[in-house]
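One chain of protein is taken out of this complex; the other chains stay put.
Naming follows writing order (A and B), and every chain is counted from residue 1.
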Amino acid sequence: MTSGPLNMVNPFAVLESPGTLAGDFYARSFEKKAGPNRVILNLGPQHPSTHGVLRVLVELDGEYVVRAEPVLGYLHRMHEKMGEVKTPWQYIPNMGRVDYLHPLAWNWAFVGAAEKLAGLTVPERAEYLRVIGCELNRIGSHLLWWGAFVMDLGGFTPILYAFEEREKINDILQIITGSRLTMANFRFGGVITDADDRFIGLIQEFIPYLRKRLVMYKGLVTDNVILRRRLEGIGPMDVDLCQRYGATGPILRAAGLPRDLRKDCPYGVYPKFNFPIPSGPVNDSFGRYLVRLKEIETSLDIVEQAVNSLPNGPIMMDKAPKVSFKLPAGETYFAVEGARGQIGVHLVSDGGKNPYRVKLRAPGFSNLSLFAEAAKGSLLADAIAILGSLDLVIPEIDR
Amino acid sequence: MFLSLAVFVQIIVAVLLIIGLMVANAVAMVYMERKVAGFIQRRPGPYEVGPRGTLQAVCDSMKLLAKQIYRPGNADLILYYLAPILAFFPVLLLFLPIPFGPYLTPLPVNDGVVLILAFAGLGVLSNLLAGWGSSNKYSLLGAARAVAQTVAYEIPMILALLAVVLLSGSMDLKSITEQQGQWPWEWNVVLQPLAFFIYLISLVAETNRAPFDLPEAESELTAGFHTEYSGMGFALFFLSEYANMLLVSFVAAVFFLGGYRGPIADGFWWLFIKAYLLMFFMVWIRWTFPRVRFDQLLNLNWRWLLPLGLLNLWLTAIVTKLLV
Partner (left out) sequence: MSDQNKNLDAKNLDAKNLDAKTIDAKTIDIDKWLKAWKAHGAYTLSKHDPHKDGIAVSAFLPLTALLGAAKELYQNKFLLLDLSALEAQEGYVVTYHFDHLESSFRLAFRALVSRKKPSLPSIHPIFPGAEWHEREAYDFFGLTFDQNPNLIPLLLPDDFAGPPPLRKTTAALAPIAKLGLLGQVEILDADFGALIGQTGGLSS
């Protein structure tokens, strides 16, 4: 394109090469399968409702989506290779960067896998601090999802409310993690910082505050007739669909199956807490919305119980591994329940300095893979709603 | 109407004043929109530039003026540049028949309703041309939505206004105003609440404002028909959007809320107060509600507003015939 004040380009340029397919490799391979009289629309990687750098190619018939295909990799950083070239200790901060909305769950997944492999036990107070951090993080993640989702539907205000609440959570978590976004305070055999009175006090202030705010959210957003008309019946996902695509987390629970690793395959001190697993009763976008809002409440319950029964004691195990810690040879698969579903770390070690293989199972990856099937035949606006209801965090999907 | 020199000069002066009004309105509305949005979202809004951020909108407009105009390579040269101009100028004419005060009408026309409705329909043409000329799929989808939406919502709007026309027996905006009293209970909104309600919904849809901002639904179509416009092209669309809001608010005030009439003393201030209250209402719902879906928007129109409007018109016709 020539430069100049008006960027005068030959307006008939498009006519000179009729029949060629525009776009890049992915657009061309997508377009080859398109039917006649269809519009190929490229959503992203810079698009307001793809939350980061997801790219979705859609084939439109009018405003109806005939076919959709997500194109990934715009935020790919090869975390799995980094796992093989770093020592386990060096790799912990990476876990704060895989999913920036729920970093502590990823911390737990990796540190937990290494602990299983090396047979380390974690002191109880550290387990409690892990639960508190992880659950507060989950609340923050769900809140931000809530705001962004309503923004996808055209409501601008809730996201700022959500950020306000999330700021408070960050203020709290900052005390024990030292950071506000890419948190990494888990270590093999415990956590790095202890909770102080200020931490406990802020949490005890925050819990009733958020409970009160959740009532307001219900009145402002959940009960809004426009929102309900936009979501009810849109993008139903049943258990079979989740099973075929490996979708977990709130999507599977909204499909009617109360599957939550915190209950079903307990890790840490979760069995000590009494909390329900919200699930069902409807499997559409509104059902997923309700399940996530309900999960905020259950996470608050867990945090409240954990803070009230926080035991005293060390936060690191005796003879905790040093920086030169080597994983013994072996294989393990450790999974935790993240805000978006099952976070899994498949850790294989040959006894060397670095892990032999670190496979990260990102819930968003599997959850997004069902989008193509779920969006088929829906309106473009509904496809955006379905995409939003999957709760995508692109760095986690691309890893 | 014979176009004498005096009338010609009057139109020129009026158009210049209206351009001034449009620009001032856009600046005021940008400030109001951002401050109200800030209030609703529990944040201060603009506060850096000027006292309490009042100069923010001025700076924004300077930025738009100074920006490079960047045109997509495949855009249709004529249509692409014509569209923003076509969006801007018809709105100018629309202000001419509005009675701003008892003795202040830019161009008294005895069937102003027809003039306004006729030229209001032109606005959608610019959206269509912008969408088509930009050579962008988002723009095209936005344009298609704009046409379907605007054409659909013109009908209930006309039906609502016609009910008032039947009631007052005149198409002259000034005499419609004069027939209403000074006090709120003497205004047409009391006689025609349903028509006012229909008009209120249609005016949000006509001006493509949230929750009916489907032609520029940013979470779906990035920016709809004006995706490819920057700088002055965008500024013209922007100006005309706010001018359109002001216009439909004026019309609502004249038809339903007594126009320039009000307690204590009649005058243009009452018209402006009423219009800006309506615009505040539009800003308020924009920052509160999510966006409706396109088919829901059209369903609302064809299934509810149109039959209700017809029914209301029919009842009004019968009642006025029987009683008068």
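We adopt the following convention: a residue touches a chain if its C-beta (ideal position, glycine included) is under 8 Å from a C-beta of that chain, and two chains touch if they have at least 3 such contacts.
Source: prediction; values computed, not measured.
Across the complete structure, the visible chains that the omitted chain touches are A. Across the entire complex, the residue among A:K86, A:R180 or A:K263 in touch with the chain not shown is A:K263. In the complete complex, the hidden chain is touched by one of A:P236, A:G280 or A:P314, namely A:G280. Among A:R198, A:K218 or A:K359, only A:K359 touches the chain that is left out of the view.
Per the touch definition above, the residue from A:D196, A:D238 or A:E331 contacting the chain not shown is A:E331. Check A:V122, A:I139 or A:C242 against the missing chain and you find that the one touching it is A:C242. Taking the whole complex into account, chain A touches the unshown chain at residues 24-26, 29, 69, 72-73, 76, 78, 80-81, 84, 113, 116-117, 119, 239, 242-248, 252, 257-259, 263-266, 271-272, 274, 276-277, 279-281, 329-335, 342, 344, 346, 348-351, 356-357, 359, 361, 365-366, 369-370, 373, 398-399.
The rule is short, and it goes like this: only the chains that are shown with their structure count from here on.
Chain B has its Cα centroid 42 Å from the Cα centroid of chain A.
Within the complex formed with chain A, the residues of chain B that make contact are 37, 40-43, 68-71, 73-77, 135, 137-138, 141, 210-211, 213, 217-220, 222, 286-296. Across the interface of their complex, chain B is touched by residues 1, 5-7, 9-11, 13-14, 39, 41, 47-49, 63, 150-157, 160-161, 164, 220-221, 224, 226-227, 229-230, 379-382, 384 of chain A.
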